[in-house]
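Quick one: structure below, then a few questions.
With one protein chain removed, the remaining protein chains of the complex are shown where they sit.
On to chain A.
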């Protein structure tokens, strides 16, 4: 079982924070297929948030095909994210990224410029992909 927390200053909507925490736990293998998510009542009793926020997050996760509610029993994880092959691909990608970061530093970019360049490029890349698909 996982436990949720909320960062009020992150600027990320509370229901989205819950979704991200479930996905994150799934990628790390903390949540596997068949595991149960905390009940709405348990979540609101520990995090002190509106029950509708939790319901919305769980509905969204269900829509993404990651969880499935079973009436009277609770909400269960239906998939395992980040399997072995996925994790195996991480290491070489991380090395490439570290190489790129070293180059950016050598070129004189500071932390903020590096982050801005990465985020911008990533955004363009994703937008182009989405455009091509649509």
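Everything that follows uses one rule, which is that a residue touches a chain if its C-beta (ideal position, glycine included) is under 8 Å from a C-beta of that chain, and two chains touch if they have at least 3 such contacts; residues count from 1.
Everything below uses one rule, namely that contacts and distances are computed from a predicted model.
J.: Pick from "NADH-quinone oxidoreductase subunit 12", "Phage shock protein C (PspC) family protein", "TatD DNase family protein" or "ABC transporter ATP-binding protein" the UniProt protein name of the chain that isn't shown here.
T.: Hidden chain, UniProt protein name: "ABC transporter ATP-binding protein".
J.: Return the single residue from A:2, A:49 or A:109 that touches the missing chain.
T.: A:49
J.: List the residues of chain A that touch the chain left out of this view.
T.: 6, 8, 11, 13-14, 40-41, 44-53
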